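Shown here: the complex without one of its protein chains, the others still in place.
For reference, chains read A, B and C in written order, and residue numbers begin at 1 within each chain.
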Amino acid sequence: MSIHIPILIIISPLLAAFLVLLSRKYKIILATASIITSIVFTLTLSSRVLSGDKVTYHLGGWRGPLGISLVVDELSLFFSLIVLGLGLLVIVYSMPERNYGRTYYFLLLISLSSMIGVIYTADIFNMYVFYELLSLAVYLLIAYPKTGVTLRASFNYLIMGGVGLSFFLLGVGFLYAMTGTLDMFHIAERLPAAFNSSMQMVIMSFVLIATGMGIKIAVFPLHGWLPDAHSMAPSPVSALLSGVTVKIGIYCLIRVVYTVFSTEMFLLISSHNILIVLGVVSLLFGASMALAQKDLKRLLAYSTINQLGIVFIGLGIGTELGLTGALFHVLNHAIMKSTLFFCAGIMIAETGTREVKGLSGFGRQQPAIAFSFVIASLGMIGIPPINGFASKWLICLAAVEAGYTFPVVIILIASTIAAAYYFRVIQVLFGGSLKQGAMPAHEREQVIHRGNLFRSWPIYILAAGCLLLGLLPALGISLVKPAVSLLLFHVVP
Amino acid sequence: MNPVNISLLVCMIGLYGVMSKNNLIKKIMGLTIMNGSIVLFFISIGYRKGGLAPILEKGTTGGIPTIIVVDPLPQALMLTAIVIGISVTALALALIVKIYSKYKTLDIQQLSKER
Amino acid sequence: MRSSKIIKTIAQKLFPFIVLFGFYLISHGHLSPGGGFQGGVVLGTAIILLALSHSIEQTEKKFKSRWLNMLEKLGILTLIFLGFLGIFLGYSFLGNFLPLGKPGQIASGGLMLPFNIAIGIKVAAGISAIFYALIKYRGEI
Partner (left out) sequence: MFKEMKKVFFIIIILVMTILFILSVDIEYGNPKNLDVANYYIDQGLHDTGAINLVASIYLGYRAYDTLMETIVLFVAVAGVIFCLRGKR
């Protein structure tokens, strides 16, 4: 049974998703149990993977380029642990909400399972299929409240995501035409020969795949869908989207750049400079747009664009330190952004308004939640004892080492702007008294009653994670290190 | 102009439709055109001159076939891609129906004005 | 909405043939062009034809959407179950555990026939469920 673990990690949430649709009562228990099962399975794999052993599973017994195989290496292990850990917290956080029916948990489990599918698969077309499954589930999760705004946001995302995935598929077609196989490791073996004979086609396929993933990651010129989708979705879904789903795009990009197109090719067509430029632009754009927002969740959504710019700069630098910083920032941003969205969900439910102004006095009413918000937002700005500082520092260090001084200046400027907009929120949180929101009194009573331990504990856990990773950055770096060394000194099996 | 180039041209026409049209249904049409062009692209990269459909004759016992057969892998992939395209289109149409019943318009300019 | 007698009669007479063709496509998917998806869509269109030519309410009495939804879940659970059976019988997930049979016969291809049938039923139910949902929607009141 132990050789089947990689597929069981994917299938257990998937099976639970269908069982959730069939049973009315046990939906939450089923969802939680399946995710915990997946986490346990992943942890049992981790010791094998970290000892340098790649876990490979051939579906249907067809190996190599014939069939689809799953490969769990250090990088995919790192990303799958982020996905599963945050997924569990999102499910726990959405437990108290009564409005979330079976469909909600079904879609949540499908999206989590397909994220793991994207991460583990070694077949590039299978990656596309899983990504499409993930996108469909996410469109529906955004549209879950079925109000006009969410439907519009979801449709907007559907159009842009559809175009992006079409580009991705076209890029896969280019790769298949050049190499005659779909297995990523086999494509990597054959691509250098194709690169020598027709360089422009290799570059074109890279551009297509990078554009497709760029839409999903929402780098600056392709970000149009993100602010609406991330801010209008229900709060747990926003946390999932900003914390995890965007990272799947980053994973795909890393996988494609470092496994399929080798690093030398990447440097030869100098796309790392393009990554840095895109990162800088979306950094500045996200920061300055966030400054202008009045809506709390919209502010957080623009802040996501800002932080992903930092990850892009780290990836573009491409040295060991830069990659460590980038992957560490992926982890940190996942933790911090989901804390912020969880807190924002509670704040909006309690005060009954989405405006930043309406939050005044919340800090006195629920100091613990407000304090967690402060911790995470300090991390976003990059203030020393919190985890965001460590990864930003690493990226700045790597940039200086590699001779890019301009991005460092931009990161510092963007951090200052981030400080401006987060301190505005914090100031409102702790100043003034709680205003009566738009919500009627009896409804508010209910909401506060519902703010029970399932709501608050995920926030405390995540905030503790922020502090822990900030005080002991060596711990976080040791989590990232195996993946980085895989990327830098990768050996094609 | 061979089918490979034509499929890329059609793909760009679909992209033009998605970007420039204001009607939501026309946008979805553009997406469908893109999907169809990708199907054409995959099928044409798998084509072999003089190749037949990848279905062997009844009664063969395996081994090396004597006839030239086109590459079956892109065709199998496109079965998947077509079904995914249908799913996206169906979902998009359902969203459009819902949006129309909320706002009574399909024009994206008017939709973006409404709050 | 009333449709003419000719359309009603022809749709009714065509219905069994379309269903037969759908089942042919499903069951001969591994021998000739066709397969679960194509056959499933043909089955779905048979139901859609009946609904368009007769009234939707009448068709829904025969093909209840609750049953269609159930069949759909059943199709996918069958697929996953067949995949797991591969694990339990010592192969990998979705591995073929049935004998391959003689090429060209309907019993050849191992798991392909059960897969095709499960997919076909699922797709037929899914297509007609989409149709019901889209056509019965009357907007917000």
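Just a few scattered comments:
Criterion: contacts are C-beta pairs under 8 Å (C-beta built on N, C-alpha and C of every residue); 3 or more make two chains touch, one makes a residue touch a chain.
Just so it is clear, the model here is predicted, and its values are computed rather than measured.
Although it is not drawn here, the omitted chain touches the following shown chains in the complete assembly: A, B, C. Residue B:Ala90 is the one among B:Leu40, B:Ala90 or B:Leu106 that touches the chain not shown.
The residue touching the chain not shown here, chosen from A:Phe125, A:Phe328, A:Tyr404 or A:Tyr422, is A:Phe125. The chain not shown here touches chain B at positions 2-5, 8-9, 11-13, 15-16, 19-20, 44-49, 54-58, 60, 62-65, 69, 71-73, 75-77, 79-80, 83-84, 86-88, 90-91, 93-95, 97-98.
Seen across the whole complex, the unshown chain contacts chain A at 14, 21, 59-60, 62, 65-68, 103, 106-107, 110, 114, 117, 125-126, 129-130, 132-133, 136-137, 139-140, 143, 146, 174, 177-181, 190, 197-198, 200-201, 203-204.
Panel shows chain C; residues 29-33, 35, 69, 72-73, 75-76, 79-80, 83, 93-94, 96, 100-101, 103-104, 108-112, 115-116, 119, 122-123, 126, 129-130, 133-134, 136-137, 140-141 of it touch the chain omitted from the view.
The definition used in the following text is that only the chains that are shown with their structure count from here on.
Looking at which two chains touch through the most C-beta pairs, you get A-B.
When each chain is reduced to the average of its Cα atoms, C sits farthest from chain A. One simple way to say how far apart two chains are is to compare their mean CA positions; for chain A and chain B this gives 28 Å. Shared contact sites, meaning residues of chain B that touch two or more other chains, fall at 102.
In chain A, no residue touches at least two other chains. Interface of chain B with chain A (complex): residues 11, 15, 18, 24, 27-28, 31, 34-35, 38, 41-42, 45, 73-74, 77, 80-81, 84, 87-88, 91-92, 95-96, 98-99, 102-103, 111, 114-115. For chain B in complex with chain C, the touching residues are 53, 55-56, 58-62, 79, 83, 90, 93-94, 97, 101-102. Within the complex formed with chain B, the chain A residues making contact are 125, 129, 132, 136, 139-140, 143, 146, 148-149, 151-152, 154-155, 158-159, 162-163, 166, 169-170, 173, 176-177, 182.
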